[in-house]
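All protein chains of the complex are present and in place, except for one that has been dropped.
As written, the chains take the letters A and B, and residue 1 is the first residue of each chain.
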Amino acid sequence: MRSVLFVVIGLVALAVLGPLLAPYDPTAIDIPNRLSAPSARFPLGTDALGRDILSRLLYGARWSLGLAFLISVLSLLIGTSIGLIAALGGKSADWLLMRATDTFLAFPELVAAVVIAGLMGAGTWSLIFALSVTGWMRYARVARGIGLSVQNQGYVVQARLAGMPGWSIARWHFLPSLIPSLTVVWTGMFARAILGISALGFLGFGVQPPNPEWGAMLLDARVHMRSTPLQMIWPGMAVVTCVLTINLAGDALRDALAKQSSHE
Amino acid sequence: MLKVTDLAVKRGSRVTLESITLSLPAGETLAVVGESGAGKSTLIAAILGLLKPAEGEITWNGKPARAARPALVMQEPRAAFNPALNLRRSVMEPIVAQGVALAAGRLERLCAGLEMPLDLLDRRPDQVSIGQAQRAGILRALIAAPPLVLFDEPLSALDAVTQKHTARLISELQAEEGFAALIVTHDLGYAVAHGDQIMVLKAGRVEETADANTFALTPQSPYCRTLRDAAISLGALEAAA
Partner (left out) sequence: MIKAIGALLLRAAVVLLGTAILTFALLWNAPGDPAQTIAMARFDALLTDDVIDQIRDEVGLNTNFWHAFRAWLGPLLRFDFGYSAVTGRPVWPDLWTAMTYTFPLALAGLASGLALSLPLAILATKRPGGLLDRTSVAIASLGAAIPAYWLGLLLILLLAVQLGWLPAMGARTPAHAILPAVTLGLGVAASLTRIIRSGILEARGQPFLPAIRRRGVDGRAVARDHIAPHAAIPVVTVFGLELAFLLEGAVLIEVIFGRPGLGTFLVQAILSRDFPHVQAVVVLTALVFVVVNLAIDIIYRAIDPRIGTEDA
């Protein structure tokens, strides 16, 4: 749990503080210095419009990480509510909601996101909508499974007999069981959201120029691949580093939880 | 007074309880005996309102029994407590949920009656013994002074010494608090020793209902005679050992 917390805090800090470290305005065009190689003045070089790549990367963290955080939390909320309603709302609600979940799972996530974002018109809001609406299903399945097992625990029966209100039972008896597993799912979905945002950005359906999102930067860089290949390396490295860190933290958390539950 | 009239419960198409009728006056104890699968736990769930009866009525003083907020003591003491919370939080749940005031000194008195140090409540369920957990379970059941308490095999998870001790504490507290108790057990000796009435369930139906003395001396049905004889010979064995 702690390692995940550190990683999240680190990434949030990067998203918040990154722009403060940026030496230049990420959208400032400087044609005389376009496509320049890394130098003391531009540590990672400049892009086709002469914008400083380091500054764009640092500002880009806000788009890529911030949006990924928002999207993964939104789908966490959607998925957990649907899963819990399925678990606690009776047989027919369960059947209906689980078939709805299957239905959403029947579209390859990214293809669906591309279609939704594309048809709604490219932009940040359609990006958020498209990735949240295609990303809640795993949470729903996990929350439903845990909900079903906790519901029959003696202490939940006792709380209901005592007359505890539903939200209070959810807060004190369901939440503690839900948090660990949902955190593991969440780390995976956070990483996937970063990949999804950059993929949509790369296809041109995501964050729109001149905003410095990592995928959109790759799209810009691709044209100049032959002359300045390095320009294409940096944004990709940024994506890989973040996704890898989050995945490793998630793995560590999952292993720790598995160890804990095998001890009991 | 708890009154159950013509109760029937169905699970799917299977009938698990049929034409159950019983009455339990305030302050008295009804012991329900039977083999596993006879429908004892189903009866408890129906009285608590955890499952809907197919037929029949369950009332406390003429109103639906659920409204009287009957309390439950479970068979598995630890399962009744959320492992993440300390015992005090769980024990106080009925007070908090029902918004009733806790009379000054009531918690201390009940704890004393259960021979339980107060600071035990600051521990989590996995930090106390099974017997202590069961006494905490009884404490939670009694804390809001319910008129009716249901005990589902309250002793079966405990060892022999703790069983006797806990059984004694339950009857002492009942004498003090005056609640009606419905105790489900497969231990006929315990039923006869502590029940005012005995009800024998077999395959979802009432085999016989009698007051404890009559039952011990002259059971009516052959099934109950076998039950009683087995209990007596077991008692004889125990005495011999």
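In the analysis below, a contact is a pair of C-beta atoms (placed from the backbone, for glycine too) under 8 Å apart; a residue touches a chain by one contact, two chains touch by 3 or more.
What you are looking at is a predicted structure, and each value in this text was computed from that prediction instead of being measured.
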| item | value |
| --- | --- |
| Shown chains that the omitted chain touches within the full complex | A |
| Absent-chain contact - pick from A:Ala13, A:Ala37, A:Leu77 or A:Val111 | A:Val111 |
| Per the touch definition above, residue among A:Leu49, A:Ala170, A:Leu195 or A:Leu257 touching the missing chain | A:Leu195 |
| Sites on chain A contacted by the missing partner chain, in the whole complex | 94-95, 98-100, 102-104, 106-112, 114-116, 118-121, 191, 195, 198-199, 202-203, 205, 218, 222, 225-226, 229, 232-233, 236, 239-240, 243-244, 247-248, 251 |
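One rule holds in what follows: only the chains that are shown with their structure count from here on.
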| item | value |
| --- | --- |
| Residue ranges of chain B touching chain A (in the complex, touch as defined) | 48, 50, 69-72, 74, 76, 79-82, 84-85, 89-90, 93-94, 96-98, 140, 144 |
| Residue ranges of chain A in contact with chain B within the complex | 153-155, 157-165, 168, 172-173, 176 |
